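Please see the structure below; I have some questions.
One protein chain is absent from this view; the other protein chains keep their places.
Chain IDs A, B and C follow the sequence of writing; residue 1 opens each chain.
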Amino acid sequence: MEEYAFFPGCIAKNVYPGIEKATRIVFEKLGIGLRDYEYSCCPPPGVLACYDKPSWLVMGARNLSQSEKDGLNPMTVCSGCYGTLHNVWYALKNDPDLMGFVNDHLGRIDAEYKGKVHPIHFVDILKNYKEKIAELKEIDLGLNVAVHYGCHYLKPSSVTGENSERPTLLDELVGLAGCKAVPFKDGLTCCGAGGGVMSGEPDVSLKIINTKLNNMKDANVDAIVNICSFCHMQFDQSQKKLKTTEIPVLHLNQLFGLAFGIRPKHLALHTHLVSTRDLEKKLKDLKKGGE
Amino acid sequence: MGKSVKEILIDGNGYACIQCGRCTGSCPSGRECSLRTRKLIHMARMGMDVIKTEELWDCTTCFTCQERCPKEVKTTDMIIELRNLAVEEGYFPTMSDVPKIIIKSLYDTGAGQPLSPEVSKIRAIIGLKKEAYDVSTNAETLKKFQRLLDGLEITKKGGLR
Amino acid sequence: MSDEWEPKIVGFLCNWCCYAGADMAGTSRMHYPANIRVIRVMCSSRINAEMIIKAFQTGADAVFIGGCHPGDCHYVDGNYRTKKRIDLLKRLIEHIGIEPERLRLEWISAAEGEEFAKTMKELRDDIKKLGPSPLREIAREAI
Partner (left out) sequence: MKRIGVFICHCGVNISNTVDVKKVVEEISKIPSVVACADYQYMCSDPGQDMIKKAIKENQLDSVVVAACSPRMHEPTFRATVSDAGMNPYCFEMSNIREQCSWVHLDGEKATKKAIDLVKSSVARASLLEPLVSQGVPVVPKALVIGGGIAGIQTSLDIANSGYKVYLVEKEPSIGGHMARFDKTFPTLDCAACILTPKMVDVARHPNIELLTYSEVESIDGSVGNFHVRVKKNPRYVDMEKCTGCGSCAEACRLAGRIASEFDMGLGKRGAIYVPFPQAVPLRYTIDPEKCLFLKHGKCGTSPKCADVCTTDAIKFDDKPEFVEFDVGAIVVATGFKEFSAELKPEYCYDKYPNVMTGLELERIFAPSGPTGGKPKINGKEPKRIVFISCVGSRDKKVGNAYCSRVCCMYIAKQAHLLKEKIPDADITVMYTDMRAFGKGYEEFYERVQKEGIKYRRGNAAEVYGQDGKLFVRAEDTLLGEPYELEADLVVLGTGLTPNPLAEGIGKLLHLSLSSDGFFLEAHPKLRPVDTVIDGVFLAGVAQGPKDIPDTVAQASGAASHVVNLLSKDEIFAEPTIAVVDEDACVGCKTCMLLCPFEAHEFDEEKGVMKVNAALCKGCGSCAAACPSGSIRMNHFTNDQIIAQLLEVL
């Protein structure tokens, strides 16, 4: 069985547990194993890397080292975690001195990172399971959605290897759940949460997300689908603060959970700040209609 | 000791900048505030007090500017390095409490966003363990983790030492 | 005049760049120590192992090879071949007990007179620190 070390990240486990739950369900259904490790916070580039980059590297490397003896690559459900771990991996891989520095620190707690395992974003696993997802789909959700890639999955492309200007993966993936990715203005811009801006400069952060939300609203979408717990939190919490839009926010695994016929409550949709009730009602009607 | 502005410019390819402004034009944050990515590079090259500018902290590290730069200037990487230098020299951003809170939480629980009793309840309801499996699950591991942090600058900068 | 020991240095310079650079040092009256004896060749890639070993065997304390900067070679890429050959030779002479620093390869353009003079000073100083070539002693004994 294909197996990964599950790196849930702080938000998916401590703020939006629905994401953790949805991930476990979806991956179990797909027959992909997830193993838990004693991880800490990734730690985030905004606060940690900007305050003390060396500390950020060491803590990131500690996380990476956890599953190395089992040879499992850590899988993230948050582009922030992915960005951190991937950048740490990339920096260490290309700089033996830095690797030495990091391991001097890890040595103090009898840990070591050799660079053998590397982080992987969950969508990069899902893209190999398109057929299986289509098979498992019980409900054609039929939603018009705004997909949000999140910056750190795509960029910097010199590190991620992604097509940062014209990505298509999410359009394809939401299609598997019977949804349509609707284009909207500035579809790829940042949600405004990263870099410590959400906590450090909340006004700026809210302005950025406000513009983004209104662009989504103009496109008449039923939901926002993201692949990053941090963006998820920004979309959900800021709508509560701004009160100008009310678009339900779904992590991609929650979307697949719904398509696989899991009850919304089991995916903790009711705990989102932006109500998903209309969305759920739409799905219920759909199910009735279908049966 | 971190890098000097000059070293940051060299490592980030900052001397290649042609001040074309494609970075600022790409910046989602600059549209909403006074951040001018191009100007930061200019200030750094002219030996001005770039680390004292508050705009330095308006960047969301979205990497769009770095992606678009025709001269392969590592703008975002440089902003992160400049922030490190700013912190080192004592120029914290305006809301300097927040990072300290996050760093403390990180030290105490291993999580930047700790688990609240409410969320713990939700976890149980949706069929997850009340508390997630992580560095704080095992007291021994948490101690080790804290030992690791004790030897790192971040605890000093976060006011824990 | 002091009788202090001075190293003997042989230089093989390519006609188009380094030799011209040495000329430039002359026209600009840049002074450097008189240790080097220059042999002009058309391209640094003309020099082979035999010549370099011979130089050390007959008492050179250092051998200097000067060519054009990468991309400037008059013969397209002769200097790349020189570089490869010299890197290999450095390892070889180390085997026979000669410090690899005694074999020095530099790219100096026709305009870099100052660079040539500087390199000559450095080379002489470095070799002075190293002392006479070990092979020179052996060679003398053999005679």
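Just a few scattered comments:
In this text, a contact is a pair of C-beta atoms (placed from the backbone, for glycine too) under 8 Å apart; a residue touches a chain by one contact, two chains touch by 3 or more.
This one's a predicted model, so the numbers in the text were calculated from it and none came from an experiment.
Among the displayed chains, contact with the absent chain in the complete complex occurs for A, B, C.
Note that of A:E28, A:E135 or A:D186, the residue touching the chain absent from this view is A:D186. In the full complex, subunit C touches the hidden chain at residues 1, 8, 10, 15, 19-20, 22-23, 25-27, 29-34, 37-43, 45-48, 50-51, 54-55, 58-60, 71, 74-78, 81, 85, 117. Summarising the interface, subunit A meets the missing chain with residues 165-166, 185-186. The missing chain lies against subunit B, touching residues 16, 18-27, 30-31, 36, 38-39, 68-72.
Definition applied: only the chains that are shown with their structure count from here on.
Between the CA-based centres of subunit A and subunit C the separation comes to 60 Å, rounded to the whole angstrom.
With centres defined as mean CA coordinates, subunit C is found 51 Å away from subunit B. Residue positions of subunit C touching 2 or more other chains: there are none.
Only residues 2, 28-29, 31-33, 57-64, 66-67, 76, 80-81, 83-84, 87, 93-95, 98-99, 102-103, 106, 110-116, 119, 122-123, 125-128, 132-135, 137-138, 141, 144-145, 147-149, 151-154, 157-158 of subunit B touch subunit A when the two sit together in their complex. Listing the residues of subunit A that touch subunit B in their complex gives 8, 10-11, 13-15, 17-18, 20-21, 24, 36-41, 43-56, 58-59, 62, 105-106, 108-111, 151-152, 155-157, 164-165, 186, 189-190, 192-197, 199-202, 204-205, 207-208, 211, 265-268, 271.
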